[in-house]
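The structure's right below; bear with me while I get my questions together.
Yeah, one chain of the complex is gone here, protein chain that is, but the others are all in their spots.
Presenting chain A:
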Amino acid sequence: MNITVKFFARYREALGVDSQKVEGDFSTVDDVRALLAAREGFDVLKEQNLMCARNEDLCQLDEPLVDGDEVAFFPTVTGG
């Protein structure tokens, strides 16, 4: 399946990229996170307080995925 992954704020800066396509057999958001976190320079995706979204809705790491989904990883939000 093909998944579009977006990164924001401190993660976007640390990774030097704001969006990336990944292809693989993913069951959950965490499968995508683990694939990327194993790459060199992607250590921020191992942070405890990482937040994630699927198709623009906040979700947990065990959120199931389907082909074509958009996933996003970002640090704790700080608006308001």
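Everything below uses one rule, namely that a residue touches a chain if its C-beta (ideal position, glycine included) is under 8 Å from a C-beta of that chain, and two chains touch if they have at least 3 such contacts; residues count from 1.
The rule is simple: contacts and distances are computed from a predicted model.
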Name under which UniProt lists the unshown chain, selected from "Molybdopterin synthase catalytic subunit", "ABC-type quaternary amine transporter", "ATP-binding cassette domain-containing protein" or "SufE protein": "Molybdopterin synthase catalytic subunit"
Candidate in contact with the missing chain, chosen from A:Asp25, A:Glu40 or A:Glu56: A:Glu56
Sole contact to the chain not displayed, among A:Val5, A:Leu36 or A:Ala72: A:Ala72
Sites on chain A contacted by the missing partner chain, in the whole complex: 6, 8-10, 49, 53, 56-58, 72, 74-80
